[in-house]
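Removed: one protein chain of the complex. Kept in place: all other protein chains.
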Amino acid sequence: MIPAVRMLCSALVVSALALSGCSHSSAPAALNVVEAPGPNVAEGHLRRQIDQAPRTLDPGLSVEVPAQRVIDDLFEGLVRLDPAGQLIPALASRWEISADQLQWTFHLRPDARWSDDSPITAHDVVFGWRRVVDPATASQAAQMLAPVRNALQIAGGKLPPDQLGVQALDAHTLVVHLVAPTGWFAYQLTNNSLFPVPEHVVRQHGAGWVKPGVMVSNGAFVLKEARINGAIQLVRNTRYRDAAAVKLQRVTYYPVGDRAAAVSRYLAGDVDVTDGFPIEDIELLSQQLGSQLKLAPYLGTFMFGLNQTRPPFNSAALRMALTLAVDRDVLTSKLLHGLYLPAYTLVPAYGGYEPPLPEWVKWTAEQRHARARQLYAQAGYSAANPLQVELSYPTSGPDTRRVLEALAAMWQVNLGAEVRLANEEWRVHQQNRRLSVHALFFNAWIGDYPDPQTFLDLYRVGSPQNHGKYSNANYERLIALGSNTGDAQQRTQAWQQAESQLNADAAFIPVYYYQSRHLIRPWVQGWQGNITDRHPSRDLWLSTQVSQ
Amino acid sequence: MNSAPLPRWSLLLLLTIVVLAVVVPWISPWNYYTPSWDELDLEPTFANGHWLGTDDLGRDLLVRLMWGCRISLLVAVAASLTSLFIGVLWGATAGYAGGRVDAWLMRTVDVLYAVPFIPFVIVLTVLFGRNIVLLFVAIGAVSWLDTARIVRGQTLALRQREFITAARVGGMSAAQIVRRHVLPNLAGIVAVYLTLTIPTVILVEAFLGYLGLGAQAPLTSLGVMIADGAAQLRSRPRLLICPALLLALLVLCCNRVGDALRDRFDPASGGGA
Partner (left out) sequence: MLSFIGKRLLVAIPTLLVIITLAFALLHAAPGGPFDSDKVLVPEIRAAIEARYHLDEPVPMQYLRYLGGVVRGDFGPSFQYQDSSVNDLIAQGLPIDLAIGLLAMGLALLIGVPLGVVAALRRNTVWDRAASAIALLGISVPTYVTAPLLVLLFAVSLRWLPAGDWGEGALRNLVLPVVALSLPYVAYIARLLRASLLDVLHTPWVRTARAKGMPWRTVLLRHALRPALLPLVAFLGPATVGVITGSIAIETVFGLPGIGRFFVDGAFNRDYTVVMGVTILYGVLIVLANLLADVVQALLDPRMRP
């Protein structure tokens, strides 16, 4: 054998190795997908994959989405979301709101107990909330309590924690004083930072109170074992107030950060539920797994921010030209395989809110491009004098990068603008964004609760998220109106008008709305897609009976 | 120096790859950056002119592969040169001089091993901006340490050999001895280690992308293509196999050439053994 041939042979071994792995997955028959449930089904043991290991399981400290899944199983707040994402009573059986909407009175269930059998009282809620805003706790979740009177002043160290607008009238009655009528406050209560924590345990063990063996909780499950970056095991909480409704015996969470690896875990039969799969694999997986793929609209928007205080993007015409030149349907259907939905506004549509679409949504691509070129020229740019600008983005893998490459090409082709991609390491990007260094930058927002306010707040003057320094008096007026009204319909109207104002000003460039995606084994029952993408294990069960 | 046979086929293949990397992007009707929405994920055929097919943005894979190859070859050359100059000189000096010099030089190497790479690169990009030269500095900075340690060990052993002692007694200066007697004896191991560094740095370059350094999209490199390809190896194995195969070819060729260089420098061997 001549050397080159030999070399080629060994190179072929590489590709053969690669192919042998791939052909198994590209041919559905050879994939050997387990359809028979494992022994875990009979044991009532649900195995879930999550994207990232929770950095902490302390409900007062955690600010992460993957951690919220585990905390939702371990703890329960005053209210909670049902499988469809609707608000229902939980620890509080009912509540009243005062006429001025500033005072909320919650009545806690008197029979509710912690997992160590001590009663859950309104004092545990007060303790938990004060702890979150106490600067000594150093909780990044402190601003979640912003609607509660004095919360921000306490977190900033200007008032002592006992000045927080929350008090226990008696063991089972809690009164909350708000800064303004906050129509969405009930939703905000589903955030883990407003969950009660067991005062007696936290006082005794300090920061270590969330360790396995020490943690006392009030959710459907209790912590059995946990390893940072490793598996987290929960078992049924027999003292849960609604224990009869819980069908699972055990839940194990496996943190797997790599989406392709998560799919392998699933296909190997090691997990029953995944928190996602690679976008690129959607066709292959839907062919192989069919209805095991679950997609649902998600409360998140991918967009670009523009710095409006200085050239070039202080020109509204230019901002509008850029937004008109983006072919969103091409992007979402071709590159993103229909997994995400084209976005024309800030807030995604969901049950109860319909965002106002700009008029140009109905135009043909040609009309849109023509108008874009007209505005581009009006802003003073031409083929001889093209817009040259950097698009700053944090490096987070190929998915985002490909979208940005496609967008830069669209601006090049449709307008002649020269948009260069400039990636930055995550924290460098975040710092530069916070200091408003960028002209054109990556931005994405996942809503904290299903109310447009969580999005609209981004573009308020003085908001820490308003990196592009958008400022419009009418917008401010509408936001104030929406925040201070007690009338739900009037509030929705104010939000819609505020969105229209943002659209008219091209305050940012909306690109697409996210969708949540999961792989779910057929024997996992009770799963419903919902806008918040929260699926507490207490509402799930395992059964080989046909799904309803 | 003697006349061991050159690995003709490997050199030819290596040369072909380099020529293709230079020429293909020039003469191809496609560029590496413009997406083509009607040509996503085409399988390779001669009819459509995409000999390796297209990627998920409809861009010609061959052209992208060759652009990537350019960047990666540059990275490989830069790392090899740093490794060669700094690593060999550092190690040979430490090994030959011994004593205090050795201690200072090698403790410095210990320190550099332990300094965390990620903040180092981030600080570099902040201080000097996004610059392709920085890429080489960052990669060079990590690639010479092993070489220095290996060379030092070999030099230490060589120093005691009879012919070096003879040269010393014969009145040769240290620099002369190192140049004439030590370095040629190190060439074999250094050549082999260099060829091992190449695939490593090509893959490290892809990681530097996460730190805001490296080839800026839509430009790409072999390492980035392999990393991206690995993420979609289930659905589009072609996107991984093409760059991985090219890298494997490069590595094999370089190693054959490295072996041949070793044979040529081997002072004792009579060519083909």
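Labels A and B are assigned to the chains in the order they are written; within every chain, residues are numbered from 1.
Assume a residue touches a chain if its C-beta (ideal position, glycine included) is under 8 Å from a C-beta of that chain, and two chains touch if they have at least 3 such contacts.
The structure displayed is predicted, hence computed values, not measured ones.
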{"item": "Among A:Q465, A:Q497 or A:S543, the residue in touch with the chain that has been omitted", "value": "A:Q465"}
{"item": "Touching residue (missing chain; options A:P37, A:G269 or A:G416)", "value": "A:G269"}
{"item": "Sole contact to the chain not displayed, among B:L11, B:L105, B:L156 or B:M172", "value": "B:L156"}
{"item": "Given A:A207, A:A365, A:V461 or A:A480, the one touching the chain that is not displayed", "value": "A:A207"}
{"item": "Identified contact with the non-displayed chain, of A:A84, A:L169 or A:A231", "value": "A:A231"}
{"item": "Residues of subunit A (touch criterion as defined above) contacting the omitted chain", "value": "1, 3, 6-7, 9-10, 13-14, 17-18, 20-22, 24-25, 30-32, 53, 55-58, 61, 63, 135-136, 138-140, 142-143, 146, 152, 155-158, 207-208, 210-211, 227-231, 254-258, 260-261, 264-265, 267-270, 425-432, 434, 444, 464-465"}
{"item": "Residues in subunit B touching the chain absent from view", "value": "103, 106-107, 109-111, 113-116, 118-120, 122-123, 126, 145-146, 149-150, 152-154, 156-157, 159-161, 185, 188-189, 191-193, 195-196, 199-200, 203, 210, 226-227, 229-230, 233-234, 240, 244, 247-248, 250-252, 255, 259, 262, 266, 268-269, 272-273"}
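Heads up, the rule we're going with is that only the chains that are shown with their structure count from here on.
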{"item": "Centroid distance [mean C-alpha coordinates] between subunit B and subunit A, Å", "value": "42"}
{"item": "Interfacial residue positions of subunit B with respect to subunit A in the complex", "value": "7, 9-10, 12-13, 33-35, 37, 40, 56-57, 122, 125-126, 130, 209-212, 216-218, 227-228, 230-237, 240-241, 244-245, 248-249, 252-253, 256"}
{"item": "Subunit A residues within the subunit B interface of the complex", "value": "2-4, 7, 10-11, 14-15, 18-19, 21-22, 25-26, 259-260, 263, 278, 280-281, 283-284, 330, 334-335, 395, 397-398, 401-402, 404-406, 408-409, 412-413, 420-425, 428"}
